[in-house]
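Below is the structure I would like to discuss, written out as structure tokens.
Complex shown without one protein chain; remaining protein chains in place.
Let's turn to chain A:
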Amino acid sequence: LLPSRLTPLSPQAAMTKLGQWLCGLALLGSAWAALALAPPGLQPPAPLRQALLPLPVYLLVAFGCYSLATVGYRLATFNDCEEAAVELQEHIKAARADLRRRGLRL
């Protein structure tokens, strides 16, 4: 598993995650608004505008589907550690016996 890498930023200079999201949304939002809601003189060609207008909703739905699929997949592949539970029971037995031998009084 790869370690995480971090470009060192001073705490003051780093933006919060919320800040990053707002910046990103503002950027994308203004680009979308500029293209999709432009006055007649500056409008992009009709087919592009037709695709652009519902794009935010499409992206939201796509993200929703991605989320469901990812969580579903991760749920389905969540390992059940049967052997770990069995092994623990054996270790507990051994531990109790040894501790009793060493003088532990419960």
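Criterion: a contact is a pair of C-beta atoms (placed from the backbone, for glycine too) under 8 Å apart; a residue touches a chain by one contact, two chains touch by 3 or more; residues count from 1.
Here is the rule we go by: contacts and distances are computed from a predicted model.
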item: Omitted chain, identified by the protein name its UniProt record gives, among "Dolichol-phosphate mannosyltransferase subunit 1", "Organic solute carrier partner 1", "Hemoglobin subunit beta" or "Dynein light chain"; value: "Dolichol-phosphate mannosyltransferase subunit 1"
item: Residue touching the undisplayed chain, where the options are A:Ala31, A:Leu59 or A:Ile92; value: A:Ile92
item: Residues of chain A (touch criterion as defined above) contacting the omitted chain; value: 1, 3-6, 8, 11, 14, 16-18, 67, 70-71, 74-75, 78-82, 84-85, 87-88, 91-92, 95-96, 98-99, 102-106
